[in-house]
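Entry: chain A
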Amino acid sequence: MKILEISNLTAGYWRLPVIEDICIDVNDGTVAALLGPNGSGKSTVLKSIMGFTKIFKGSIVYDGIVITGASTTKLARMGISYVPQINNVFRSLTVKENLEVGAYTRKNDLSISEILEVFPELRTLLNNKADSLSGGERQLLAIARALVSNPKLLLLDEPTASLSPKNTAIVLSKIREIKSRGISVLIAEQNVLKTLEISDKAYVLVSGRCITSGSSEEILKNENLGRLYLGLKR
Partner candidate 1 sequence: MDTPILTAESLVKKFGGLIAINGVTLSIKKGEMVGLIGPNGSGKTTLFNILTGIYKPDSGKVFFNSERIDGLQPHQIYHKGLVRTFQTPRILQRMTVLDNLLISVKNPGDKFLPALFKRRSWLKFENDIRDKALEILEFLGLEKYCYTPAAELSGGQMKLLEIARALISEPSMILLDEPTAGVNPVLANDIYVKLREIKENMDITLFIVEHRIELLMGYVDKVHVMHRGKIIAEGRPDDVINDEDVIKVYLGYV
Partner candidate 2 sequence: MADPLMYLLDAVAYAGIFGILSISLNLEYGYTNLANFGKAAFFMMGAYITAIMSGLKYPFIVNSLLAILITSVIGALTSLPALRLKEDFLAITMITLGEVMKLIIKNEEWLAGGVWGISGIASAITIPGLTFRERLIVQIALIYSILIVCYFICELIVKTPYGRILKTIREDEIVASTYGKNVFKYKIQVFTVGSAMSGLAGSLFAQYIGTINPYMFEPTVTFVVWMMVILGGPANNLGAILGAFMVEGIQRASRLFKDYLNLPLDPVNLQVMFTAILVITVIFYRPQGLLKEKIKPYEGSPHKIIAPKFMEVKSWIRRS
């Protein structure tokens, strides 16, 4: 069962297509990774799913429904959560309030303790302003905020960028835990090897095109991965 199916997507901003002809499938309950160096269009794929870009052609199907061009609010209500790479928390709100806003679409009441079980690190910070958190804490909060809405699909944009190795490990272990709760994840990352450890499937993007894809093992075994990744081989 596929939770997300992107076919032949060409999208970008204004008149410049950033990604071309991208096909991505995410199976229910799995982690799929978008890998690639900077400028390869990973973020653009996620933003296109979330309705932030201009889509020139192609289609996006989520949970059996075509969502190409749907409004961001509607997508959020359908169970897609998104963590942008930057500006991913409400800086002027406290940690608790961030979580409460994250739970905006939930019908039933949110129990903060539920999410704090997954993110015990945030427990002591509940009344701090998000602005005052450290980089690692803020990233955890961003993910927690996206999770409290009980999404079916989580889109993560470079969650480990500019984090220390220790914080990177924490974030990655959280993603594993998220997967174990049956939530599908599509993660965009530059950090290839660490990401492949947690993902089931990966797509390598270079200059806006998908140059290779396959299960994580296949990708890892590829001897030419390094050169491929740098766009030196096609």
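How these were chosen: all candidates are chains of the complex that A comes from, given by their letters.
Here is the rule we use: contacts are C-beta pairs under 8 Å (C-beta built on N, C-alpha and C of every residue); 3 or more make two chains touch, one makes a residue touch a chain; residues count from 1.
Quick caveat: nothing in here was measured; it's all calculated off a predicted structure.
Chemist: Using the contact rule from the top, which of the candidates 1 or 2 touches chain A in this complex?
Modeler: For chain A, the touching partner among the candidates is 1.
Chemist: Show which residues of chain A lie in contact with candidate 1 when the two form their complex.
Modeler: Per the stated touch rule, the residues are 12, 15-18, 37-40, 134-135, 158, 161-162, 189-195, 207, 225-227, 229-232.
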